[in-house]
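The other protein chains are all here in position, but one chain of the complex has been omitted.
Chain lettering (A and B) follows the sequence in which the chains are written, and residue indices restart at 1 in each chain.
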Amino acid sequence: MTLELRGVSRIVEGQLHVHPTDLVLEKGTMNVLLGPTLSGKTSLMRLMAGLDVPSVGQVIWQGKDVTGMRVQDRGVAMVYQQFINYPSMTVYDNIASPMRLLGLSKPEIDRRVRETAELMKLDGMLERRPLELSGGQQQRCALARALVKDAGLVLLDEPLANLDYKLREELRVEIPKIFEAAGSIFVYATTEPEEALLLGGNVATLWEGRVTQFGPTPRVYRCPADATTARVFSDPPMNFLAVAKTGASLAFGEGQQLPAPEALAELPDGRYMAGFRANHLEIRQHRPEALRFTAGLAVTELTGSETFVHLDHHGDRWVGLIHGVHDLEMARASMSGSTRAMSTSSARTGRWWRRPPTRRPPEEDRTMARITLDNLAHSYQSNPQTEDDYALKELNHVWEDGAAYALLGSSGCGKSTLLNIISGLLQPSQGRILFDDRDVTHAATAERNIAQVFQFPVVYDTMTVHDNLAFPLRNRGRDEAYVAERVGEIARMIGMEHMLKRKARGLTADAKQKISLGRGMVRKDVNALLFDEPLTVIDPHMKWELRTQLKKLHHEFGHTMIYVTHDQTEALTFADKVVVMYDGRVVQIGTPEELFERPEHTFVGYFIGSPGMNLLPAEVEGNVAHVHGAAVPLGRGYGPLSGKVELGIRPEFARLSRDEGLPVQIRRVEDVGRHKIIRTELFGQEFNVIAGEDETVGADMARVAFDPAHVNVYADGWRVAGAA
Amino acid sequence: MPDATAAPARKAPRIRVNRSALVMAAYLIFLMLPLYWLLNMSLKTNAEILGDFTLFPRNLTFQNYVTIFTDPAWYMGYVNSLIYVVMNTVISLAVALPAAYAFSRYHFMGDKHLFFWLLTNRMAPPAVFALPFFQLYSSVGLFDTHIAVALAHCLFNVPLAVWILEGFMRGVPKEIDETAYIDGYGFGAFFVKIFMPLIASGIGVAAFFCFMFSWVELLLSRTLTTVDAKPIAAIMTRTQGASGIDWGLLAAAGILTIIPGALVIWFVRNYIAKGFALGRV
Partner (left out) sequence: MNKTLNNKAWFLVLPVLVLVAFSAVIPLMTVVNYSVQDTFGNNQFFWAGLEWFEEMLHEDRMWNALRRQLIFSAVILAIEVPLGVFVALNMPKSGAWSSFCLVTMSLPLLIPWNVVGTIWQIFGRVDIGLLGHTLAAMGIDYNYTQDTIAAWVTIIVMDVWHWTSLVALLAFAGLKSIPDAYYQAARIDQASRWKVFRYIELPKMAGVLMIAILLRFMDSFMIYTEPFVVTGGGPGNATTLLSIDLVKMALGQFDLGPAAAFSLMYFLVILAISWVFYTVMTNLDKKGM
């Protein structure tokens, strides 16, 4: 069973959608098509499926030319980004329908439907209709329909793109397993490099309708054939540097020179573009051959376990991703990069400039607001009876002026409800909300003096970009000179100075969203800036840029900011404090570091981090825990505990070992680029371990050990503090 | 995610709601008054109509309605109208469905011109076509039959149905079609089993408009019929007798022509708002 594309190309209305492509996909492989939006992934996939006929070339399936064959006869299966099911049929009939068309017997169909439904965790909802299900379940139904017919070729077109972050993660783990069992050729399109890495198999990177490289995923990631491939296959973005090699020395930037590393000795002299990944930048000289650079620091983002640094290296924008939490305001840090990522890559160490001190604008331009939530709760029902009727359960909290908060949770957890109460679009069923000491519970939105950016771009279509940005200022009667000045500043910040005169209608979704962001930020005197999942419609690469802009803005103006998201990376990098919500309740409020190291609830442990925290049922006595009879040392001492006692250990704080710790069996090792995820079984239970990129996992590593300081103890789901 | 429409700020809208209610009340009264007057007259005797000017019937009588329901020449008018309206609706939808699908899914030679040409038929004044239709249907022996009127009304209903259905179909993602084809459905099975349920509301709206325009049209239906298929609206002219107009009977007949329309509206009341968007907003 092989699928072969021979010189396949597609031209639509004079435009080349797919460049001539040769590709051979072997039986039982997972093949990822990776590229940004409109890079030709879907076009290529449609050619494979037979939905489109190539303009030139042939599609060969099992040695037979199937070019131009009816799609009904091709025996392929496909899952789309949108949740495509037959809404008028039940889930059962949806899954059964391809088999009915194949003319299978009733008991056979029934058996396979139930089998597949169980695999996709849909057994409970076979009699329901797809539209009554959640997004994740709808997509499971679509996946089940694709799997059930045992197609030789299964095509998945960004199947997880429309799902919540955590749901995506779960399904991403399931899909390779399912695929192993099926043994067909899988083709999976995605825009996200991380997803490609997690799925493994082979990857074909696409750029402007061309396959730039095809090969085993880790190899393409580590040795991209050209700069385009490297750029496509990196998140955070690849860092680039123009260098000239003469003999044994490298010249770059404005006359800087360094001796060329050994690895590049064979390289003929000439001009090159060097590229290296964010996680190969270090603050200190981590190995002797690393190169040193000097760079300016724009913004730092802390995720709890890692630090993102945005650098300016003589005009080149670089991103560094460094293990651990580093407070760069204090340290005069230097950094180094390794040279192993690419054959032409180079890196060096340098000095970071101090972060400029947070500039507080003059007082008259700023209003301050400490936001107090007093006894707040909300129900969408007019007469709520039990606690379950409340979409937002009782909540008391004070949010400090000038801090950046993120509300993090999966859809339906009440985060948008809370945001709408703060902005005044919703009246709470009970409780008060105070801005400083003023009760604004019943104040109209306009009186609250806030700005909000919505999930989908809200722009005034008939106005120009300039007028859109000026709108909130003009409505408040600010004079034109001031308006022009502010609009100019904001336009520069969101990078739209060149299109101020254009009408907003007809702009792309991300351009429109940038306008919305700009309109939210144009006023200096707001009490708070609220964001409701503002980056949903933005392409992954653009997300980086906008998030950095927001962060920078926060440093400059010191507004109170509240940012709602389901994406933990967004929440952790953006916020000073993250508010984790679950089922209408605030489970924990803390810094990214706290959430990472000391999750107050097992839900926080599960929700934050990918993969989430491992949980082991245990008995705890003093500073030792017993897991299935084996002793685990703890960093703290505990008194007698009641209820269900569990140990929570993050995969980052567990390591495989040959002779130390609990016995495990390694199930699979996933090379996800900057680290490895090792999926193991510990006393019959799934247990994940994260190992560094360079660590080797030997077959004889049958034990796992934990860092005692980072083992948390939970009773009935809540963390027990313990005594040192 | 539940959104924030439910309760806007409490104080401000109070006055606005009242003003809106006032505007709506005034408009609805404007709409209802002439209808009320018709109803009022249909329940009066001719003597009362022509004699005193009364705002409501003093001597309530149903005699006018009884006359209509007992005289086949009257009530067959309703039957005739309903027959050709239903025929027209069925024919219009049957031919418009595949055509709308073609327009919403494919590019083909001359598609845009064809679409505009279809729409021009909706713009054709019935007055222009009255005489040619009369001659055409007389020559093929269809004069004074229900099918003649039904076909004549296709002139403006088919373009409308194609246009409405195309709008609704455009809202259904193409991926559904492809998924079905990949699953192995042929075009026919897919169209009937999967696609039609998806655009059921669109079909309903198109049927509503076909019914409406066929039911209200008079010029063509009157021209193409004499006895056997004569519509109720044309029969109403009979009230002009030797002794002047029988106002009560005319009003009762008028009221009865409103009822089928009112019933149709009642059945589709929950879809009106969506339906009038014609799948295009």
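As a working rule, a residue touches a chain if its C-beta (ideal position, glycine included) is under 8 Å from a C-beta of that chain, and two chains touch if they have at least 3 such contacts.
Quick caveat: nothing in here was measured; it's all calculated off a predicted structure.
Chemist: Looking at the whole complex, which of A:Gln139, A:Gln452 or A:Gln568 touches the chain that is not displayed?
Modeler: A:Gln452
Chemist: Identify the residues of chain A touching the omitted chain, counting contacts across the whole complex.
Modeler: Touching the chain left out of view, chain A contributes residues 52, 423, 425, 444-446, 450-452, 454-456, 458, 460-463, 471-472, 475-476, 505-506, 516, 519.
Chemist: Considering the entire assembly, which residues of chain B contact the chain that has been omitted?
Modeler: Touch with the absent chain occurs at residues 3-5, 19-21, 23-24, 27-28, 30-35, 37-38, 41, 49-50, 53, 55, 91, 94-96, 98-99, 101-109, 111, 114, 116, 118-133, 135-136, 151-152, 154-155, 158-159, 162, 170, 174, 212, 215-219, 223, 232-234, 236, 247, 250-251, 254, 257-258, 260-262, 264-266, 269-270, 272-278, 280-281.
The rule is short, and it goes like this: only the chains that are shown with their structure count from here on.
Chemist: Compute the distance, rounded to whole Å, between the mean C-alpha positions of chain A and chain B.
Modeler: Those two chain centres are 52 Å apart.
Chemist: Quick check: in the complex, which residue numbers of chain B touch chain A?
Modeler: 1-4, 6-12, 173, 175-176, 178-186, 193-194, 197-198
Chemist: If we count contacts the way the header does, which residues on chain A are in touch with chain B in the complex?
Modeler: 49, 51, 71-72, 74, 76-78, 80, 82, 84, 86-89, 97-98, 101-102, 142, 145, 149, 380, 391, 411-412, 416-417, 420, 424-427, 442-445
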